[in-house]
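Below: one structure, written as structure tokens.
One chain of protein is taken out of this complex; the other chains stay put.
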Amino acid sequence: MNAYARMKFYCDEGRCIECNGCSVACDEAHELPVGISRRKVVTVNDGVPGKEFSLSVACMHCTDAPCEQVCPVHCFYIREDGIVLHDKEICIGCGYCLYACPFGAPQFPQDGAFGTKGVMDKCTMCAGGPEETNSAKERELYGQNRLAEGKVPVCAAMCSTKALLVGDEESVSKIYRERVMARGKGVQSAPYGWDIAYGNK
Amino acid sequence: MKQKHDQALKSRVGRRSFLKMAGLAGAFGATGAFASAGVTRAATEEEIKDPFPGSKKIKTICTSCSVGCGVIAEVQKGVWVRQEVAQDHPVSLGGHCCKGADMIDLVRSEVRLKHPMVKENGKWKRISWDDALDRISKKLADLRKTSGPDSTIFLGSAKFGTEQSYYFRKFAAMYGTNNIDHQARI
Amino acid sequence: MATSKSAPRRGFWSRNKAYILVLLGFALLTYWYFWLATIADIQYVYRYFLQMLHGNFTGQLVPFDSLTHYQQMEVGLFGPRYDAIAPEVIRAFRERQEILPYVFAVEFTAFLIAFILQGGRKKATVTHPEDKVQVYSLFQRFVILLNILLVLYLFVTGFSITFGNWTGGGLIPRYMRMTHELVGLAWIPIWLIVTIIAFKDLKFFVRPSSRLFGKIFLKGRYTPMKRINYLAFVAFGFILIVSGFLLWYLYPDPKTHAQIIQFKRLMLFMHFMGSAIISFFLFETVYTYFVSVQGYLPAVITGKVPREYLEQLAPDILEEIEGYER
Partner (left out) sequence: MTNHLGDIQNAKAIIIFGANPAVNHPVGFQHFLKAKERNNAKIIVVDPRFTRTAAKADHYVRIRPGTDIPFMYGMLHLIFKHGWQDENFIKDRVYGMDDVMQEAKKWTPEKVEEVTGVPASQLIQVTRLYASSRPGTLIWAMGLTQHSIGSSNTRMAPILQLALGNMGEEGGGCNILRGHDNVQGATDMCCLSHTLPGYYGLSDGAWKYFAKQWGVDYEWLKGRFKDKKWMNAKGFTLARWYAGVLAGKPGEDNIHNAGTNIKALVVMGNGITSIAQQAKVKEALDNLELIVLADPFVNEAAVLTDKKDNIFLLPAATQFETSGSVTATNRSAQWRSKVVDPLYESKPDQEIMFELAKRLGFYDELTRGMLMGIDEETAQPKQVKKSFKWPEDATDEIARIIKTIGLTGWTAERLKKHQENWHMFDQVSLRGYGPMKGEYYGLPWPCWTETHSGSPVLYDIHRPVKEGGMGFRNRFGLEHDGVNLLAGPHSAPVGSKVDGGYPEITAENIEKVLGITLTPEEKKKIGKNWKVDASGIIAKKCMEAGIAPYGNAKARAKVWNFPDPIPLHREPLHSPRPDLVKKYHTYPDKPNHYRVDTKYASIQDAKDWSKEFPINLVTGRLVNMNGAGAETRSSKYLAKLSPEMYADINPDLAARHGIRDGEMMWVHSPEGAKIKVKAHYTYSVSPDRIFLPMHFAGHFQGEDLSAKYPEGTRPYAVGESANTVTNYGYDIVTQIPETKGGLCRIEKA
């Protein structure tokens, strides 16, 4: 039995315009080093009419997260609401999670001492890490813990066109379903047959 | 290592519960995490919910483009600690492009101009405000006397608030010239 | 195992026993690995290799334009064919973490049995310890010792990643991992030099004529098993170095992720494979040089061994040295 909501990201490519609002909001909210992007926006087929579209991606918080399976030191843990988090104090920065990840979510800042990969950093769905909730240490290591504050992850909240959706799967799919239903037709304002029967007025 | 992991697991339970049981989870998470540590006090509910206790939320408007998106600035003890989401703003609905999402860095950017400076003999030199303003106004007054007020041009901008641009126009008018302009010609 | 003494005529089997066994082992391993165990798309990997020969390293085998929009998006964002190699990387990793300890244990047992069968360490009876022969030049000693140290370090730190479940992660294993990358870089020239100086079979082609030759190249001739060890060191060392270097060099960058990730996965897989296989030969080398025979380590440290030692255990080396002296 699933007692908790299953948290998911969804990026509506019909709306994403590569404004990078999500990625910069993420960078800024968690004060990330410049070299890494927990969230990135990519445009495919730049400039080709009919083929160009953009998409924002970060950690998708997979159900059966490959990163978690491949981590040699088992620094990952999956919350019951499906958010995949990791412990930076355990992580050794080997990068296996990156090879296993279908989305390129894990990020590796340069480590000051050796110039090689430091510990992995990735989207936490604004849920922090295993440290004390909203402690200074948690903020330093993982950034804000907005979920604990009862807030929406910052990327989706600041998405300029509301392309990026986040939340439990039912809410997300409800929103998207409504959009798809409306697409190409407009929101149905009168019941079927109304305009045929009585004209447009 | 093992102990730490257990702690993590415990606090995880608390965090997880939060989504459904707001108040309860706070206490649970905190006590769970610190039961074994023993030296730290339990976190207050305030701390769990609000990482910046006592902060104020100030409403303002993004300075990037003319859409006029709402910005909510979280300010703690006079420091802008966090940019919040203006979800209920009627135009932006909380949305920001990358420029708007980074408004906080406009203020705290490290490469801001920090004090008045003057270039003398090809070198930048720090000076005081009084010094700078005295020297500028003396030079302006001289030029105004010798070459007339039209020897000066004032370039304002859309960076101004409405009041500031009004006063800039007024300033030029009282300086005695119509040589004033900004970007928007049409 | 090492049947060295150069008897003039012996049967085909006894001459080539080592080669045949190793080849058989490889065939078995390949069959097991590539036909039974793997979940990678072998067809894909094969074609990927062919494509790399054309200079395309992205792993996108069919032309990008022939894909549907959705596929283009996937490829553009996340790289091509996640299901081709990545699941295998996961599987291989887990297999390593779970099975490698047993494999190593079996290998140890095998060497132990060989050791027992052999009846303990071989010793040379030295009656004139002061009568020493210079076997290794300073340069050779430096290279060999450094090689031993680095390989040892790489082995320990490398497997500290694999057996992260034992180390538990944290700061020290993290530094071990970081230094694995840096020491690996340092090992590249050492590996190259060792490859050159240990190429004893060079003497089949070139007559050793100068003292300089003796100072650079190791003396003596290979027995089949030692030759196999050398070849494994070269081949799998090469795989490890190339894959390791590329893994290190292609720093994870969100901008280029889609273009390089498939290649990196393949490289990681090669690194996995290389490290697992080279381990056996590493153990073999350690066994033949350090365990089964007494006195190698002092020899490689001082560079000199008693003449009697050579007469009894390595007459080929003595023969060669005397050849120089003549």
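First chain written, first letter: the chains are A, B and C, and each begins at residue 1.
Assume contacts are C-beta pairs under 8 Å (C-beta built on N, C-alpha and C of every residue); 3 or more make two chains touch, one makes a residue touch a chain.
For clarity, every value in this text was computed on a predicted model and none was experimentally measured.
Hidden chain, full complex: it touches shown chains A, B. Remark: the residues of subunit A touching the chain excluded from display are 14-15, 17-21, 24, 27-28, 34, 43, 46-49, 52-54, 160-162, 179, 182-187. Listed by residue number, the positions of subunit B touching the unshown chain are 58-70, 73, 75, 78-80, 86, 88-93, 95-100, 102-103, 105-122, 124, 129, 132-141, 143-144, 147-171, 173-186.
The rule we apply is simple: only the chains that are shown with their structure count from here on.
When you average the Cα atoms of each chain and compare centres, the chain farthest from subunit C turns out to be B. Centrality by Cα centroid goes to chain A.
Remark: subunit A and subunit B have CA centroids separated by 26 Å (rounded to whole angstrom). Looking at subunit C, residues 168-170 sit in touch with two or more other chains. Each of residues 87, 89-90 in subunit A touches at least two other chains. Residues 3-5, 19-25, 27-29, 77, 79-81, 85, 87, 89-90, 127-128, 130-135, 139, 144-145, 147-152, 154, 157-162 of subunit A are the ones touching subunit B in the complex. Taken together, the subunit A residues at the contact with subunit C in this complex read 13, 36-37, 40, 42, 44-45, 51, 53, 55, 57, 66, 69-75, 87, 89-96, 98-100, 102-104, 106-108, 110-111, 113-114, 116-117, 119.
Only residues 1, 4-5, 7-9, 11-12, 14-16, 18-20, 22, 26, 29-30, 33-34, 43, 47-51, 82-83, 85, 87, 92-102, 104-105 of subunit B touch subunit A when the two sit together in their complex.
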